[in-house]
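For this view, one protein chain was removed and the others were kept in their places.
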Amino acid sequence: MTPAVTALLLSLQVSVWTTGIVLPVGTLLGWLLARRRFAGRSLVETLLALPLVLPPTAIGYLMLRALALDGPLGRRTLGVDLDILFTLKGAVLAAAIMSLPLVIRTARVAFEEVDPRLEAMARTLGLGPLRTFAGVTLPLARRGLLAAALLGFTRALGEFGATIVVAGSIPGRTQTLALAIFADMQAGRDRDAMILVAITVVVAFAAMWSVEALLRRAPA
Amino acid sequence: MSGARRCPVPAARWLAAAALVAASAGVPVVMAAAAPPPEPVPAPEVMVYAAASLRDALEALAPACGRAAGARLVFNLAGSNDLARQIMAAGRADLFLSADEDWMNRVEAGGFVEPGSRRTLLSNRLSVIARRDAAAPAGEGARGLLSPAIRRLAIANPDAVPAGRYARAWLQAAGVWDAVAPRVLPTLDVRAALAAVESGAAEAGIVYRTDAALSDKVRVLHEVPAGEGPPIGYPMAILRDRPHAEETRRVAACIAGPEAAAVFTRFGFIVTAAAP
Partner (left out) sequence: MSRLLEIDLALSLDRFALEVAWTSDEPSIGLFGPSGAGKTSLVEALAGLRTGERGTIRVAGRTWLDTARGIRLPPERRGVGYVPQDARLFPHRTVRGNLEAGARRAARAPGRRIVLERVVEVLELGGRENDPVASLSGGERQRVALGRALLSGPDILLLDEPLAGADAALRRRLIGHLMLAQEEFAVPSLVVSHDPTEVRLLAREAIVIDRGRVAARGRPDDLFAGPSIGALAWDENYENVLHARVVAAGGATADAEIEPGLRLTVPGRGLVPGQPIAVVVRAEEIIVAVESPHGLSAQNVLPATVLERRPLTETTTGDQGVAVVTVVGRGAARVIAALTAQACERLGLVPGRPVHLVMKTHSCRVYPARAAGPAGAIAPPGLPQTAAPRQGGES
């Protein structure tokens, strides 16, 4: 298996796992922010939006300090080794934190576009809150949620700053496409770097095309 | 019925917009015109690209060599691979100190080096290090790195960074590289490898003995003697077609001179016989 394929497979692994984590979490949080008022809501919104604007290296550094040996989540403090740093788990965690705000935002908009009166109608027909969510809200928010998943996936694919700090750039272990491009660049292997860039562009293009199509209003 | 003010005439809107654009374009002009008269011409800058392991020594030398050359030294410290690529891409360096000959070769092959200015200044030794307050994870020598207590071994990127390439060469010669490779944690440069061991991210690491000496959080498990490891050399060269060639020559002479040699030795480098 060539290094390029290895990096691609690692990237796909990270992105799939990340999407698997951030989609349910982001959907729930997006729904909460769309439908519920609660104390401290503005604070929650701002905190959740931070990874969008903070430098990824800052986030990575915070994670590194937290998970280091002596950190609040480190082996010495907890008594157990979470084994996150410099592993694929770390790459997934870093990508998840970076792409969660994007998923929350997109999911929130998707839910805000669902007419709450339709949900109320379902309740009068005897459907409880959970069945209403599953039978009315989710299907109507389907397109937006799919776009959220794709956005989360693509963001995870391109994640670099936090990943390289938390997971390192270990070939075959944590060296995803973005990191592999950097490594090839570092070693002066320009041709290999360009091949990886091309792969990344193709995948990202396909994903964003779909996102735009999904977010466009469906014809009435 | 709303209280909003509106521009009564569309033309007024255009005027307002144009005024705004002109104002923002004019601000820098006005500022430049109003700037205080320039100070007496400052000392010319000499841009020194140097391997990360030379950081502390060069910072100690900077004031004296700067005065001697009548210049101000500005440093760009990183892995020699990064520095070489930056030189070849943008050509902003006046002086290049690489941690291995290979990267200097590439820069020279690219035609960036002032002919005749290249000389090998220093050498170094590899050291296997571990956290001072941890139990010794390994036995002696290269074979000691096979110990399962070492879950991660921090090495500067063995693909590209000189310190890492030296480490790999040593472990390959000792026949343990294949066994050790899966546990290698590659870092951006040799100082990052040091930091990884200091923070406990890696149980052990391979850095230069000059790096190990600077940290009180690590101890040396094994110093690789000259014959056991690959030959390590730090070449220095002046880069051509740069504005302050004379000052750069003086800086290079200072760095190669006897006072500098004493400083390098103090930090643990080995000063090779330098041609004047």
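As written, the chain order gives the labels A and B, with residue 1 at the start of each chain.
One rule holds for everything that comes next: a contact is a pair of C-beta atoms (placed from the backbone, for glycine too) under 8 Å apart; a residue touches a chain by one contact, two chains touch by 3 or more.
Just so you know, these numbers come straight off a predicted model, no measurement behind them.
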(request) From the touch rule at the top of the page, work out which displayed chains the omitted chain touches. (result) A
(request) Would you mind spotting which of A:A120, A:A134, A:A198 or A:A213 touches the chain that isn't drawn? (result) A:A120
(message) For a quick check of understanding: of A:V136, A:L196 or A:L214, which residue touches the chain that isn't displayed?
(response) A:V136
(request) May I ask you to list the residues on chain A that touch the chain which is not drawn? (result) 115, 117-118, 120-128, 131, 135-136, 139-140, 142, 220
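Here, only the chains that are shown with their structure count from here on.
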(message) Could you list, by residue number, the parts of chain A that touch chain B in their complex?
(response) 64, 68-70, 74-75, 85-86, 168-171, 183, 185-188
(request) Within their complex, state which residues of chain B touch chain A. (result) 79, 81-82, 84-85, 106, 152, 157, 159-161, 184-187, 199-201
